[in-house]
Structure formats: structure tokens, C-alpha cells
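Apart from one protein chain that is not included, each protein chain of the complex appears where it belongs.
This part shows chain A:
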């Protein structure tokens, strides 16, 4: 009598564990139940992995009233979302994936909590697979600010750095709560005025960082003189449990667009040792590659930008992107199935030759999302 009377939104069903995060995040935001079947059903080791389980636990932590059902083998997941709750939390992320894996989804959810989110995440801050915390700090936060999510409390603080395989890093992410988002018109990326970056090294010689910086500068100096790459060498308890080093670079334009690239050394005991010079050079080239792709949002945050556009008021939002990443393409499909929203996509070839590759102008009308969790007084 009680719950069944109200029309529960129809359940969406998917197969496979890929894009699990997107699906859970969108299900939470849209309030629609979700069923994922055949998670690694054919593999030797079927079912959810530890990092996925950890992610699901995190989702459970930030929401109130979610129902999560996983079958015996872990190959089927049913998720009925609750309301986003937030508050002060702590979470131990699985060291098999970086904190970025978790943080990316939290960035999507955090503005729509009941209480401002203030969460301590522990695990691997920088690895080779996921966008590192440094990159997210440098790119995602300015992006959130463009949508009207700003304030003092919006910050990512890296307390400890942890490298794979053992991790031991710790960050603090806090985000204020918003009721509605602003529409954006973000079609002109502008020209790159400066390049910044961080070269970090933990439990290795501090010289590694300097060597990376030197080599990266060597390549980037051909384009721009305004380059400053910080070296960050953490010691003692702040340096995590495994040795490693890496570099992340960001290019900022006059219009506030931030493009990024990063590379990290191979984890201890896996693969061959990497020379820091090589790493620096490769990262600089990656950054140039990213510049070539261009757009107003870097390739890692495309989906975040598109999500925030979708969740805007019923107004037209526009954003110019570089080529869509496969992750983004999938995200667009998911946006359509969860929110019935389609983006208008126009390819734009830059008029002049020397402005990189083709771009895509994404246009959509927001769905008029409002934060149902926020309390009014």
C-alpha cells in the first residue's frame, strides 16, 4: 500500500561493469533505480572488484536511504538511489584504483547534497590509470566555479601523497551545496597564457622532480615563456607507502580554460624503471596533444561539464569541446537514457590553420534540475 502506490520510476538495466560510476551517479541524480547484470560473468574471477565495491560503499555513505542489492557471485547489482546527504565523512579507497576514480564521481554529486560535503579520502593519489588528484584540483574545480558552484569551502587539499601499489595518500575534498546551477556559454577557449604544473616525488630522490621539470620546460619553452612547474617532495608520513614520481601540467588560457596532462612513473615492482627526463618530455608532449585537441574543457572533464549543463535550468548552455572521448560518448548516451536529454553537436573547424584539430560545439537545454535534498528554512 505504502510505497507501491507512488509510481516508482522505471528501472534501467545494463550489462557489464564498464561505466559503473556513470551509471550509479546518474541513477542517484535522476532518482531512477538501476540494474546491472553480467558483471564480468564470463571471466575467471567474476563479479565486482574491490575498487568497485569500495565505490558502491562510498555512494552508500553519501546518500541516505539507498538500497543496494548484490547477488551471491557479485555479477548482478541492483541500486535504488536514496537522497544525497553529504556531511563530514571519511572513506578508505581501494588502492587498486586512484582516488581520482572516486573523486570524479563525487565532483558530480557534491553540489547536490543536503549538507555540504566534507570528505577525507584515503588511497592512491596519483597513478597511471585515473586522473590524479592534482589534475582534478587544477581543472575540475575551476570548471565547477563556472557553473556557480564556488565559495571558500570548495577545495581539494592533498594532505598526503600515496603512490601505487600501496597507497597511503590522503586528501580532503569539500564542496558547498547549490540549489540550481547557472547555464554557461563557454564557446571561446582563448589563448594559452601560462603553463603551470607540479612535479612530485615520494620516497625517491628529490632530484627526480627537478629533472622532470627541466625536461618538460625544454619542450614547452618553444611555445610560451610563462612556465612554472612546482616541485613537490613529500617526506615522512606524508609520502605514503610506496615510492614513485610523476608530473602533471596545466595550460591556462586567458579565458580561464584549463587543459591538463599528466604522467606518473611505473609502480614499484611493475614494468621497467622510467627515466624522469623521459617522463617530463612525454608529459609535455601530452600537454601539446591536449592543446591540439583543444576545447574549453579538457578531455578528462568533458563528462563533468556535460553533466552540469544537463542539470542546469531550462536554458540553453553551450560548451566547445575537443574531440569527444569514448567515455564522454558513453556518458552522452547515458544522459539520454537517464534524463531524456540530447545534445546538439556541431563540428567546428578552426578558421586558422594553427589552432589545433577540430572541435565540437555541444549545445543543450537544461532539464531544470533542482536540488531536492537541500533543506529550506
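The rule is short, and it goes like this: a contact is a pair of C-beta atoms (placed from the backbone, for glycine too) under 8 Å apart; a residue touches a chain by one contact, two chains touch by 3 or more; residues count from 1.
Throughout what follows, contacts and distances are computed from a predicted model.
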Practice task
Consult the UniProt record of the chain that does not appear here and report its protein name from "SERINE/THREONINE-PROTEIN KINASE RIO", "Vacuolar protein sorting-associated protein 26B", "BMS1 ribosome biosis factor" or "Trafficking protein particle complex subunit 6B".
Solution key: "BMS1 ribosome biosis factor"
Problem - Which of A:87, A:176, A:206 or A:357 contacts the chain that the document leaves out - result: A:357
Problem - Absent-chain interface as seen on chain A, which is shown - result: 1-3, 5-10, 13, 15-21, 29-32, 38-40, 42-43, 64-65, 81-83, 101, 104, 114, 129-131, 183, 185, 191-193, 219, 222-225, 254, 284-286, 288-289, 291-294, 299-300, 302-303, 313-316, 322-329, 332-333, 336, 339-347, 352-360, 363-365, 367-370, 372-377
